[in-house]
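Here we show just some of the chains, and they stay where they sit in the whole.
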Amino acid sequence: MAAPTIIDELADFSACDCSDALVKLGVAGGGFLPGPSMWSPQRQEGTTKVIGRAYTVRYALLSSAEDKVPVHYIDTIPQGAAVVISAPSTIPNAVYGGLMSTRAQASGAAGTIVHGRVRDLHEHRALGYPVFASDVGTVSPYENAKVVAVNQKLELVSEYGTTIVEPGDIVVADIDGVVVIPRSVEDQIIPLMIRQTQADAKVAESIKAGMTFVEASKKHRV
Amino acid sequence: MAAPTIIDELADFSACDCSDALVKLGVAGGGFLPGPSMWSPQRQEGTTKVIGRAYTVRYALLSSAEDKVPVHYIDTIPQGAAVVISAPSTIPNAVYGGLMSTRAQASGAAGTIVHGRVRDLHEHRALGYPVFASDVGTVSPYENAKVVAVNQKLELVSEYGTTIVEPGDIVVADIDGVVVIPRSVEDQIIPLMIRQTQADAKVAESIKAGMTFVEASKKHRV
């Protein structure tokens, strides 16, 4: 039997747990990607979690000087990948729809994260396939945008700054949001998370038994 | 038996299907109206669809030089209409509430789309009446806004540009968003949608059976 991979081990933890560990490891912003939230299989409900290595796709405006990639990104998704898609912020087109989830699921993808809009909500939900996005819409991208890069670094801009996603970075997405774990620190997070979640469980128990937060923290957190 | 109208025929299609056809017909932005999303009968869940011809209402600031219309818009909604309401973007007032849905439903309206905020969520939901809006709030419009135009052209501004709604344009709104079908092209969309949705169903089937997206598209899309 194979030893559990870090992807297996992460199943015990939340996106918040990952951010807590990343802050301790000095990762600015705790790896949080502002913007995308859960739209499928449910809207910010339930225990769905996407855990996978990033397979990145970048859309640019049709008017961009960059060339369209020759091969459709949706047919080359590695088993277990988290598909991460970047859309131009100046257009309301939904760059990702139901057929894309149909194909991603057939490839064994873990889920799709879109920094931009998606459409065909009913189709993603009927598949039970996890989709995170900034918003929804009705218009396909074809009149306005093209895919110009696959498996290259993404720079995702929000009102707070820029979040980098490198191909192969682990992405963890759940009801609270999306976290990107830089490869350089991924080996260090599990022990930190075990320690913190065990302490937090005891803190919660002590608070429920009548202790103050400060007392409970002193007692259970080292 | 009367021949089915285009309103009847649209019941078989989604807002996304409409946008696909509108893009093919050269309608910029595929008719998508950025902003309003489904709040009633459910929050972006379920199969509710509003399909109707636009009955338009425009609110302006109380301080505007435009005159308030003398007759209350809510009492003259045509049977089957989609009520489309524009609110000033600089105030957080909710221009539409429960009594308005009570009256709209009694008039046989198909639903209400508000480019702005609504209130009384429980009341719309208890009626089972479809309401789409940009957001919710608690304050009525009376201190800040007045209705200055009924059944005149609306220019709805979003971060992406301006969407025009002419009285009588068909509006299709569902879980993915709101689409406005310009009258000049409405006769051409049904055949385009039949062709596309039939092809897409076959593409989905082939993908599930193991084909790539590109192969499946080549096989089923002309």
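Points to keep in mind about this one:
By written order: A and B. Residues from 1 in each chain.
In this text, a contact is a pair of C-beta atoms (placed from the backbone, for glycine too) under 8 Å apart; a residue touches a chain by one contact, two chains touch by 3 or more.
Just so it is clear, the structure is predicted and the values come from calculations on it, not from any experiment.
Every protein chain here is a copy of the same sequence, 2 of them drawn, and the whole complex in this file adds up to 3 copies.
As a convention for this text, only the chains that are shown with their structure count from here on.
One finds 31 Å separating the Cα centroids of chain A and chain B.
Across the complex, chain A is touched by residues 14-16, 18-20, 23, 28-32, 34, 37, 43-45, 47, 158, 160, 175-179, 200, 203-204, 207-208, 210, 212-214 of chain B.
Of all residues in chain A, only 43, 72, 74-75, 90-94, 97-100, 102-103, 106, 119-122, 136-140, 142-143 touch chain B in the complex they form.
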